[in-house]
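Below is one structure, written out as structure tokens; the observations come after it.
The other protein chains are all here in position, but one chain of the complex has been omitted.
Moving on to subunit A:
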Amino acid sequence: MLFFSYFKDLVGREVTVELKNDLAIRGTLHSVDQYLNIKLENTRVVDQDKYPHMLSVRNCFIRGSVVRYVQLPPDGVDVDLLHDATRREARGG
């Protein structure tokens, strides 16, 4: 559940989600669930001309299984905190 909790902390931040079909979407992280499904708000597609059908999509739900990367804001990663959480999770609790 570490990454689930981690993404929950990023709610409200601006992220770019790159999908396995190479579509990259930038938007405000609205919510995330245990499958790492993601909901974005105020979305815009990075390569708009290539995906004209996405023009009128403002909010979207992305299935966790199709996500390749999530690009985070530079200050979105607290490495020490993440290290501690990882060790805690590895110990089983």
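One rule holds for everything that comes next: a residue touches a chain if its C-beta (ideal position, glycine included) is under 8 Å from a C-beta of that chain, and two chains touch if they have at least 3 such contacts; residues count from 1.
One rule holds in what follows: contacts and distances are computed from a predicted model.
Engineer: For the chain that's not shown, choose its UniProt protein name out of "RBR-type E3 ubiquitin transferase", "ATP synthase subunit delta, mitochondrial", "U6 snRNA-associated Sm-like protein LSm1" or "RNA-splicing ligase RtcB homolog".
Structural biologist: The record for the missing subunit names the protein "U6 snRNA-associated Sm-like protein LSm1".
Engineer: Which of A:L10, A:V57 or A:L72 touches the chain that is not shown?
Structural biologist: The missing chain is touched by A:V57.
Engineer: Which one, A:V15, A:V32 or A:V70, makes contact with the chain that was left out?
Structural biologist: A:V32
Engineer: Which subunit A residues touch the hidden chain?
Structural biologist: 19, 21, 23, 25, 30-35, 37-39, 43, 52-63, 65-66
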